[in-house]
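Encoded as structure tokens, the structure appears first; notes follow it.
One protein chain is absent from this view; the other protein chains keep their places.
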Amino acid sequence: MTQTGSVADGWETVIGLEVHAELATETKLFSGARNHFGAEPNTNIDPVSLGLPGSLPVLNRKAVELAIRVGLALHCEVRPSIFARKNYFYPDMPKDFQISQYDQPIDLGGWLELPSGKRVGVTRAHLEEDTGKNTHVGGSGRIGGAEYSLIDYNRAGVPLLEIVSEPDIRSADEAKAYVEELRAILVAIGASDGKMEEGSLRVDCNVSVRRPGAPFGTRCEIKNVNSLRSLGRAIEYETRRQIDLIEAGERIRQETRHWDENAGRTTAGRSKENSEDYRYFPEPDLVPVVPDPAWIEEIRAALPVLPADRRHRLAAAAGLEHTDQPVIVAVERGLDRLALDAIAAKADPGRVLTHVEHNLAVDGAEQLAGNTLAALVALETGGKLTATQAKAVLAELVELARGGTQGDPAAVAAAKGFEAMQDSALDDAIAAAVAASPAEWERFKAGDAKERGKLTGFFVGQIMKATRGKADGKAVTAKLNALADG
Amino acid sequence: MPARISRDDVAHVARLALLELTEDELERYTEQLGAVLDHATDVEALDLSDVEPLSHPLPVRNVFREDVPGEALDRQEVLGQAPAAEDGRFRVPAILGEEP
Partner (left out) sequence: MSGPTALELAAAVRSGQRTAREVVQASLDAIAARDGEIHAFNTVTVEQALAAADRIDATVAAGRDPGPLAGVPVALKDNLCTRGVATTCSSKILDGWQPPYDATVVTRLVEAGAVVVGKTNLDEFAMGSSTENSAFGPTRNPHDPTRVPGGSSGGSAAAVAAGFVPLSLGSDTGGSIRQPAALCGVVGVKPTYGRVSRYGLVAFASSLDQIGPFAATVADAAACYDAIAGWDRFDSTSIAEPLEPTTEALGRGVAGLRVGVVAEMTGEQMGIAPDVLARVRAAADALAAAGAVVDEVSVPAAVYGLSAYYLIAPAEASSNLARFDGVRFGLRVDAPTTAEMQRATRTAGFGPEVKRRIMLGTYALSAGYYDAYYGQALKVRRLILRDFDAAYERFDVLLSPTSPTTAFELGAKTADPMTMYLNDVCTIPSNLVGHPALSVPYGTGVDGLPVGVQVMGPALSEAMLFQVADVLEGSLA
């Protein structure tokens, strides 16, 4: 896919995202029916989640707490809020209205920092209830051609937090980074499991294009974006479509469009005659939510350190920038605590982050203790283990950690036969190799950097063979050069 | 103050409310709703710009339930009350149009 909407071809994409996150509660937003994905159809139901006549909603305290957590994590103001009814008929919505926070949301005005260091504004986050699920039967199985539909209300009433960003995002990649960062935050604070494939995280995007510096263009809202990949593709497609229209002299119509994953395009939604008149009014069956400041502070105090802060913290400890790749990767993998502990135990930060980035993309790596990793790095930097040997030892250490024990790197190395080569033994091996190939050695001694580079490989290979891999490549190279020049 | 409710207004709200009206009904309801709204002109005429709306008679706030599962309904009992059911689910005719 070619990069579209970049400033390079004279256009800029403007993106705002609405992310619906299902909150990780035991029960639904307004009743004690279970919030549990994958149950048998219509088993997580009660009078409230079925919207039976006479049923009344009672707000789940945990859902409010999670909404406050998210608000605080996104630097929002947590405010007094009320629920409203959004009235429209749809068969998967049991009451034929949705209870949602409308003009008084719980979280207002925050921001989120992307790994790139860019801040994306968060307009608001508000609580609302999810709908049930329709299955279309007959025809093509798609909504248009179905003969009839079956409805499962297990999901109806599951708590959602709708998180609305400012139109601060400028590319498909940035949009994906935003969703990934938001997901990392939601998971870190226990607000949501963040599983896009199970619908726990759903994204609608508003896309428009403009000449850089010009006012915002007319936007289209794109729905049915079910994965990060779809998000990127949908934005790139929609950007191209809008640019093509404008360049053809046409106007963009503000509308809702549907992402068709198979066709790889967005299509205009059916225009609904009543869609604009939701007749919002305050939900009379619920009372205002006015969180006690003490409660908010209690929730704030219990928040874990968030991904952006973790990047800053690790970067500071490692002497890097928070936008550097190894730092981003360490936090993404949840291995920044390990790295910090290892660095605190005096391990070389560069070696630590190299291991985290390249050798620890495995389950259970987070169970490794910082001291263990530090001990391993110390063997390496002390010339007791080669990089290759260290990697093998590390894999073994992770296995042990997963089983609940922290191994001793030196003992593991020894067990693998990686006993440290004495310097004198290495010197002996080098001398033997040089003696065995006098012609090559003469060329090495006389050669420039390029020539030496070629021959280094030859000598290291010989020495490795002789030492059965126990020699450290870097140490050998250094010694060869020293010998030739000295 | 809004103009008196028109036939078109009544047709519009009937559409919103998923009600079908005959021509006669449209005529009659336009008249009757107009009469009720005429009575409400006393309220429309009041200057209440500095009065806080009262959407709820009681100053109650922060009513929560704990996040503890309650009793679920029996699926058979519930589906037994449904006009149509199949495969543990509520059955409805074809749904046209996209999700709002």
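Going in written order, the chains are labelled A and B, and every chain counts its residues from 1.
In this text, a contact is a pair of C-beta atoms (placed from the backbone, for glycine too) under 8 Å apart; a residue touches a chain by one contact, two chains touch by 3 or more.
Note that this is a predicted model, so its numbers are computed, not measured.
Touch with the chain omitted from the figure is made, among A:F97, A:W259 or A:F459, by A:F97.
Among A:P80, A:P284 or A:G319, the one in contact with the hidden chain is A:P284. Residues touching the missing chain, restricted to subunit A, are 47, 50-59, 85, 87, 89, 91, 94-97, 149, 151, 276-277, 279-281, 284-287 (touch as defined at the top). Even with one chain removed from view, subunit B keeps its contact list with that chain: residues 1-2, 5, 9-10, 12-14, 16-20, 29, 32-33, 35-37, 39-44, 46, 48, 51-58, 60, 63, 65, 73-74, 77-78, 81-84, 90, 92-97.
One rule holds in what follows: only the chains that are shown with their structure count from here on.
Centre to centre, using the average C-alpha position, subunit A and subunit B are separated by 41 Å.
Interface of subunit B with subunit A (complex): residues 15-16, 18, 55-56, 58, 60-73, 75, 78-79, 86-100.
In the complex of the two chains, the subunit A residues touching subunit B come out as 25-27, 31-34, 40-47, 50, 58-64, 88-92, 131, 134-136, 143-144, 146-153, 223, 256, 258, 269-270, 272-275, 277, 279, 281-282, 284, 286-292.
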